[in-house]
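Please see the structure below; I have some questions.
Removed: one protein chain of the complex. Kept in place: all other protein chains.
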Amino acid sequence: MTLPGIAQLDRGRVCAPESAALSEAFARVRDASEALAAPLTAEDQAIQSMPDVSPTKWHLAHTTWFFETFVLKPYAAQYRVFDPAYAYLFNSYYEAEGERHPRAERGLLSRPSSGDVLRYRRHVTAAVHDLLTKADQQIRNRIEPLITLGIAHEEQHQELILMDIKHVFSKNPLRPTYRPPASAQQGGREADPVHLGWKSFGGGLHEFGHAGTGFAFDNEGPRHRVWLDGFRLASRLVTCGEYLAFMEDGGYSRPEFWLSDGWATVSARGWAAPLYWERDNYCWKIFTLRGMRALDPNEPVCHVSFYEADAYARWAGKRLPREEEWELAARTVLLGGNLRDRGALHPLPASPGASGALTQMIGDVWEWTASAYQPYPGFRPAAGAIGEYNGKFMANQMVLRGGCAVTPPDHVRITYRNFFYPDARWAFSGIRLAEDA
Amino acid sequence: MTLPGIAQLDRGRVCAPESAALSEAFARVRDASEALAAPLTAEDQAIQSMPDVSPTKWHLAHTTWFFETFVLKPYAAQYRVFDPAYAYLFNSYYEAEGERHPRAERGLLSRPSSGDVLRYRRHVTAAVHDLLTKADQQIRNRIEPLITLGIAHEEQHQELILMDIKHVFSKNPLRPTYRPPASAQQGGREADPVHLGWKSFGGGLHEFGHAGTGFAFDNEGPRHRVWLDGFRLASRLVTCGEYLAFMEDGGYSRPEFWLSDGWATVSARGWAAPLYWERDNYCWKIFTLRGMRALDPNEPVCHVSFYEADAYARWAGKRLPREEEWELAARTVLLGGNLRDRGALHPLPASPGASGALTQMIGDVWEWTASAYQPYPGFRPAAGAIGEYNGKFMANQMVLRGGCAVTPPDHVRITYRNFFYPDARWAFSGIRLAEDA
Amino acid sequence: MTLPGIAQLDRGRVCAPESAALSEAFARVRDASEALAAPLTAEDQAIQSMPDVSPTKWHLAHTTWFFETFVLKPYAAQYRVFDPAYAYLFNSYYEAEGERHPRAERGLLSRPSSGDVLRYRRHVTAAVHDLLTKADQQIRNRIEPLITLGIAHEEQHQELILMDIKHVFSKNPLRPTYRPPASAQQGGREADPVHLGWKSFGGGLHEFGHAGTGFAFDNEGPRHRVWLDGFRLASRLVTCGEYLAFMEDGGYSRPEFWLSDGWATVSARGWAAPLYWERDNYCWKIFTLRGMRALDPNEPVCHVSFYEADAYARWAGKRLPREEEWELAARTVLLGGNLRDRGALHPLPASPGASGALTQMIGDVWEWTASAYQPYPGFRPAAGAIGEYNGKFMANQMVLRGGCAVTPPDHVRITYRNFFYPDARWAFSGIRLAEDA
Partner (left out) sequence: MTLPGIAQLDRGRVCAPESAALSEAFARVRDASEALAAPLTAEDQAIQSMPDVSPTKWHLAHTTWFFETFVLKPYAAQYRVFDPAYAYLFNSYYEAEGERHPRAERGLLSRPSSGDVLRYRRHVTAAVHDLLTKADQQIRNRIEPLITLGIAHEEQHQELILMDIKHVFSKNPLRPTYRPPASAQQGGREADPVHLGWKSFGGGLHEFGHAGTGFAFDNEGPRHRVWLDGFRLASRLVTCGEYLAFMEDGGYSRPEFWLSDGWATVSARGWAAPLYWERDNYCWKIFTLRGMRALDPNEPVCHVSFYEADAYARWAGKRLPREEEWELAARTVLLGGNLRDRGALHPLPASPGASGALTQMIGDVWEWTASAYQPYPGFRPAAGAIGEYNGKFMANQMVLRGGCAVTPPDHVRITYRNFFYPDARWAFSGIRLAEDA
């Protein structure tokens, strides 16, 4: 997801909730973003540690710019623009909205300060509330879908804020922590290993993609038919211990497990372990939002690229699931798990489930699928700037499903299609195995 | 198709023809490769104009190395290796076969000379014929599928020889010709424009991929079911004249038509026209294997990338076909067209067909599809070096269908899946439009 | 000056002033650095806008690390290290002092904060004062030269702080100002042009380089003899108006004026004007530490590379002076000019001098010479970490002389050799012409 801000934004197809609920949801998402930034200093919020990463304050400003640009400017007659220069600084990708500050230079902006950005947020938040209160029904019909989309957009950036600050802190030799380490009680004892079982699904012609009236991004539709052969899905995620066995079997030095492009990437970048793993003599440690700590072999492996997930699966004699297989299977589980509200901010070891039942489908890590990110049959981008880029990212990326430990709980749907380039590792991305029936 | 030699090679699933026919087919393909090189000087055959391109003599040697490595060394007890150093020089990708000369340095090899390579070819060709004559039935059963695969492999390299030498010559300010320009009688008169019609296909659950006993590469299988909605396919390819209208409408400067990665590519490389187009005052000229000549607005546009094909389709309000749509449609046409045997060595203007009938499906240009190159459901690579890389290229590339003006006629199948990176332009690749029914 | 901190540091040969004066000089330089940072926010102080630039707080910490490492740790028995991690973070180049944080990643450090750095400074400043007060004579003899060197080192970083923040602010579309624009009274009226005269110097065998007892960096010595032929030096710097005439005569598009490497640089980077110049319709504006403003044709051209200075001189039918010519000529002028204490923070138009008298020799802009930065005959680096890199930078760089508008006044000497790569433009560097007699 090179340009996540936009991607998310643009792909929305929107169904408005009721108005009071919308106002509350809007307030909640605005507060939540600011709460995520609260543990960070002004300097923390300004850093861009690689081109894919954006500074925290950029996320805070860009999500605000969205409401200002698509809701306030067109529909709030009395609205006074906070600062005309922000349109240039905080547009992420919208060609129809004019020129943009170069993505790779977001970390060069000491001004506006994080204080300025907070004032900008409050200015816009108040104006949206004001508009929601005073607008007539005709305007409400126009803005409610846009605000709903803006909320979903801001939720995505909340996940990016945590992904990105993790990367920023990882580049600092002092290794700052975003949140203090869990107490011994919370997480100190190492979990017991959980048996990996397989759940079978029969073949047939099924419908996939978003249907019904709730909100979904436009890339989740239209609803369409796909034939699936029978398949089996692993009952839990691949663990760090299992991944270590792959590493110890020469996983990173044996080309036979890798896609050609994957092997070229491994060679060029010198990968020998997942991102954020560090070897300390005989012991692997990992960097988390709660600081450096020893690796738990029973926790799910995280921060692997698609190439690594695919190579692991080949080494294990299995494969990754297709996105439709995952979606079909997810219909059998409850829509909860280790998401951001749990507070772990890192995937957790599986709990023993019923024999062969699927666990960890929602939350913990985004699960790489075998499916290239492509439009569903019949997909058409919406008109105008909102829809300008609906299909812009449908090349060279792979679909991930399920949400992760830093995903806002409201943001999860089983039709949700996340996507990243196959070499990306800074998302909380992991592996679930599949096999033919 | 970064590493076409291997890719093709590795993905073979093989069914042997009868022995006498095999011997003849083998002789024919070996002669044909040498005939392709005949118009070229020793210096021409040594040039590598970019990393994707291989020198002609490398192709001649690599296809020979294939028979030596996979047929003669294992099965011809008396076989004397021509030169042990060649295993290093002419292995393209087979990890199981040991280290290889770096791909990007193939143009640094003045030795072995093209004369040496020809001697190598004759040594191996004779040894294979000898083996085919003398082998007992058990050996025959082993080598016949391998020779069949080697023939298909060599046919692919024949196409690459022509693609590659075209690129080599295009980099020479003297603009050498591979073959003399067609006489006025042959190609002098500009064709009449042909109306673009649409042919409709109904939806349903269909089977796709190779079935039956003839030879096919392994990526063409297994046969599997896919649901298709109804669709329409354009009756002919997009012409240069139509593509010029896209260009004149600002096609290369308006980001709204482009995938995000496509726009980044256009910007970085300064693309403003297809490869091999040159502006000469008010007039467009193109470089062909028969030299520079004026553009014919009625000939199919060629040497466009997937990004350009996709942008053109969006500009035209249409889309590219899915590979299954193309395959379904191709069942309605005869398996012939403007292939290498026609001698044009360039796509030709469409002839008027029956109203709405599909033309130019086979030959002229490889047609970009909207489908990412991915394994078919149930696909499994074969064991051993032959199968080592069967799935190696199934990431980041797009499927093309149909063959082109430099494809050997024996090499065409409607299940054939060609593939290139979305930014590749040196293949003879073009555009056919599709739309939803 | 790729790694200015070290370079300067290392090349010191040191003669200590009297103790009380030293204590005062130390206090003055420490205060001055903090005063330079005072107008900047914490976020401003963290930005690295290109690898050559360091964040303000890095300069503040690195100059402190110098005193901690070379004075306190070896000589202050009771000294408590402020934070052991800082040795890694704030070492600039000293191999003998162990591993260092990568230069290009200095902008990724949100921690330590600028507040932490200020506490670090006060901790070290107090400890040095304490040591200076309590040390016996033997220790004094050791530390006084080191403190003298540390003061010169910190003065150099003071100049870098201003050079670097100018670059940082220039990358921000909001174009922050370091100091408010001068009032109309101060600088509003455009200066009158001043005639460019020539001052002649006879040839002969002269001595150059530092001699005597005052402090100098080691690259300024040893004193040595050089034969000079007669020459003439321009009475003032080249102005923006004169440089514009070069530009309007096709200066940036005519290879005949350029060194081969210079032309390659111009072509690769698309240079068409000095750094910080921007065209606003028909009018040139420049970015200064006091904000954007109209160009004054009579002010000295600034922020040109050696390549541009050399090309300008060739266009003008002149040449750049050799560093010995400059040094000989500078003996005829007083050691003052538009330096940092003047407060302009930008070069100023020349004042009419006596006919043919040299003006602007000290301050305004560093003057590119025709001399490659090489060791003087007999130069030998000092032993140990302090002297480890004395000659490290004596390749591929060019000497500049004279100081500039952001140089601390105490820091100027006529034997002073500044040096930068010939493509560097972010220093306050300009042009004085010379010709053979």
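Quick notes on this structure:
Order of writing sets the chain letters: A, B and C. Residues in each chain are counted from 1.
Rule of thumb we're sticking to: a contact is a pair of C-beta atoms (placed from the backbone, for glycine too) under 8 Å apart; a residue touches a chain by one contact, two chains touch by 3 or more.
Note that the structure is predicted; figures quoted are calculated from it, not measured.
Within the full complex, the chain left out of the display contacts the shown chains B, C. In the complete complex, the hidden chain is touched by one of C:31, C:261 or C:341, namely C:261. Checked against the full complex, the candidates B:172, B:200, B:253 or B:332 give a single residue touching the omitted chain, namely B:172. Screening B:107, B:291 or B:352 for touch with the missing chain picks out B:107. Against the chain not shown here, chain C presents residues 2-3, 93, 95-96, 205, 224-229, 255-256, 258-262, 306-307, 310, 322, 370-372, 374-375, 377-378, 388-389, 391-396, 422, 436. Although one chain is not displayed, its contacts with chain B can still be listed: residues 41-47, 49, 85, 88-89, 101, 105, 107-114, 168, 171-174, 176.
Here is the rule we go by: only the chains that are shown with their structure count from here on.
Averaging Cα coordinates per chain places chain B and chain C 60 Å apart. Between the Cα centres of chain A and chain B there is a gap of 38 Å.
Centroids built from CA atoms put chain C at 47 Å from chain A.
Shared contact sites, meaning residues of chain B that touch two or more other chains, are absent.
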